[in-house]
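All protein chains but one are shown in place.
Think of it as A, B and C in the order they're written, each chain with its own count starting at 1.
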């Protein structure tokens, strides 16, 4: 009986998948992992079961509504219970549900198998970006939405991947089991890529995990799926899945670039350089809260333009950016930005929008402060 | 705190036989506003509840239309994301706590004493108090929108730490408002339980009670069980925000996931609080217009109790994505699937009641039939959501939004409207205007489906909930939804028109306004029901058919 | 007692004959039904939990 049901479900889902191909963009994506396909099959199976039950129930209902109209002189029968029928319509749904629970349990068991990952990626949610760290590989970066605000405001034509594009996508190899560790710096976010059928909440102070083994190279897009504040709608996820060789090359390049950036810490930076770099860091990291012109949006996000506390005390300024402020949305940037970026953004905020203090903070100074 | 109350009318004369408008021996009630402020009459308080919830339904509806208008096209067109979040949050809070729940309480106030043959609620002064808490609570809640930093912006589920550490300063007022609304619901629930258990007409046993009374009794028990948990959760939030505790703050050794467990331990039974009375209303209307006794009365009562008990075991299905261990995931999946069985029993019972009946389509019946179909669709998507692996894809998308709106709008809200159309002749003495009611029904049904059906597709295609702007592939779905939402919203003005016209006049209704199969006790008193009824308890007789 | 359990079991499934139901309500006390109902709910929780834990292994 059970096997029969599973077969039935499978058969129905085949019908479903051919239809889904016709109506892509209306249904759950089949996805590019074994698990996402399995979940899609479950989804279609339960969907068709619901359709069949619906057709029967609504069929009887509408038949009755048409056949037994008072206006056509229908006379009501007088029955109001029938134990056999009642037992039947309790038992049959129960069996159908058991038939559904079996494959669903099997799929869940596969999802909960943490063994034998070849690559660990730590994913941190932060208002409102994602941070990816390749554990043990010395590669880490932030991933911000790259859709220009002008498109959102409708001043520019919207691109094909409007709101689903980032400055730096997460790059993953195909055919390798990749383990994700999730956590958050502030509130709860949820990392979701429909094509992987992975949706996991990121919880501050706690760590959760999930994994993926991608079958096909490509670019896969998703979004944050847990309300996380003002820009919840603007923290997309883009994953670039590559052939294994390409991934290894990419990883080596990233490691090299990180090493190069580290060398830049020791040299003396010009004011212009710092301002230029700072502007780009500010634009991707700070401006979503403190606003592009530093005007902030009090009371949650104080203005930086003309902020007396910040301008009067450079040490306090550095301290706030490096360590954050507890109990507020201001996180610690100690590890999420490198010394060059920290120095640049401090310099920028002390000199932009009429804050003309003339202070230039050197990366070496910040690096020394982080090490001491 | 309780307002000064006019002296209780003395029982000198049975009023059941007395025509409304003359022959009353009661002390004249205070005039003007004081009459409404001080009333202890269950019918007047019922009307107050219903009027209040109708006003709130429109306020919550306006918030929904702001949300839908913003989502009409991609881009930030009308409001900024901060205000958008306040609108989604307020829409949810107002609709749940200020529209749907008070509407059911209003119907309970009006109808339960009439249906069980009691002269009034058991605790009339408490009744007055619990109503007047509501305007206070929701004026306070709405006023947070004008406070610095804005109103609540963390969704109606107010997950910590977004609602604690990262919340706007007005959150303390939000908590206070919710506390007051909670006290109001609890007092209402106590009153209903005390009335039903102690004030039934002689000869009416529990199993003789109309299903609306039964479902409300079970709902009231649920309220008493879970509203204190909500009070506990928001008290913990209050302490985290203002007194430095760390219930939900990881930094102090707390756990944000604990918040979700506590919230949904309240929240899932809360969902049933909003739907069980609807089952009762529909179970009264369908037999009346199918001219046939309800199929399986007893199994309806049992299924309602089973749903209520099971509702305490399924909260984890709201949290499949937080990283529960496998056994927990499976437990909540199985228990959630199980709850589909008694729910199915109810639908089958209604359909079988229709089978071989003699069916006519008066306005209350139209809404009740739409309820059965559309609530069942919401039930199907609920069943899909119960499958934990598939829920990873559905969770927090528009698929969920579609699901719970199908259960709550053509579910709870349609049942309330069906109930209003059903009982309007009893309340006003007139039948509702037929043509207008039909227009209201058809525009509402079309509007509701235009609004919420495309959301299924948007969710499956990958659109998350609670976003103020969306990727271009979701544009068509959202456009249709918005058109539907405005259609549904404006067609509710017809509802107001029908009610107002019905109060002022219309075709006169007899005592037993909907024929011999609407035969509960409320149909034995004249239409409109006089202010005081059943001061001499009626003799209850079991229905002949 | 068996009768009460049978009735509650029937109630869980939402199946109950009108006659049986009348008999219950004429003879049984409400408290017995409530207690048995709660106990059976606890048993149900145990059963589901056991199945879940076994399946999770």
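As a convention for this text, contacts are C-beta pairs under 8 Å (C-beta built on N, C-alpha and C of every residue); 3 or more make two chains touch, one makes a residue touch a chain.
FYI, contacts and distances are computed from a predicted model.
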Hidden subunit of the complex - UniProt protein name among "NADH-quinone oxidoreductase subunit H", "Cytochrome c oxidase assembly protein CtaG", "Thiamine biosynthesis protein ThiS" or "glycine dehydrogenase (aminomethyl-transferring)": "Cytochrome c oxidase assembly protein CtaG"
Where the missing chain makes contact, among the chains that are shown: A, B
Hidden-chain contact residue, picked from the options B:95, B:108, B:186 or B:211: B:186
Which residue of B:80, B:143, B:198 or B:541 touches the chain not shown here: B:198
Contacting the left-out chain in the complete assembly, out of B:90, B:181, B:284 or B:324: B:324
Contacts of chain B with the absent chain, listed as residue ranges: 11, 122-123, 186, 189-190, 193-194, 197-199, 224-229, 231-233, 236, 244, 246-247, 250-253, 255, 257-258, 261-262, 265, 323-326, 328, 536-537
For chain A, the residues touching the chain missing from this view: 113-117, 120, 122, 135-136, 179, 181, 183, 185-186, 204-209, 319, 322-328, 330-332, 334-335, 369-370, 372
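Note that only the chains that are shown with their structure count from here on.
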Distance from the mean Cα position of chain C to that of chain B, given in whole angstrom: 28
Chain centre separation in whole Å, for chain B relative to chain A (CA means): 34
Multi-chain contact residues (two or more partners), chain A: 80-81, 86, 90, 105, 109, 112
For chain C, residues that touch 2 or more chains besides their own: 13-15, 17-18, 55-56
Residues of chain B touching chain A in the complex: 74-77, 81-82, 85, 148-149, 153-155, 159, 161-162, 165-166, 168-169, 250-251, 255-257, 290-299, 321-323, 325-326, 329-330, 333-334, 337-338, 340-341, 344-345, 347-348, 351-360, 369, 372-373, 376-377, 380-381, 383-384, 387-390, 392-393, 395-397, 457, 460-462, 464-473, 545
Residues on chain A engaged by chain B in the complex (per definition of touch): 25-29, 35, 38-39, 42-43, 46-47, 50, 53-54, 57-58, 60-61, 64-65, 68-71, 74-81, 85-86, 89-90, 93-94, 97, 100-101, 104-105, 107-109, 111-112, 127, 151-154, 158, 160-164, 182, 186-188, 190, 192, 194, 197-201, 203-206, 208-209, 222-234, 297, 299-300, 326-329
Residue numbers on chain C that touch chain B, as the complex places them: 10-18, 21-22, 25, 30, 37-38, 41, 44-45, 48-49, 51-53, 55-56
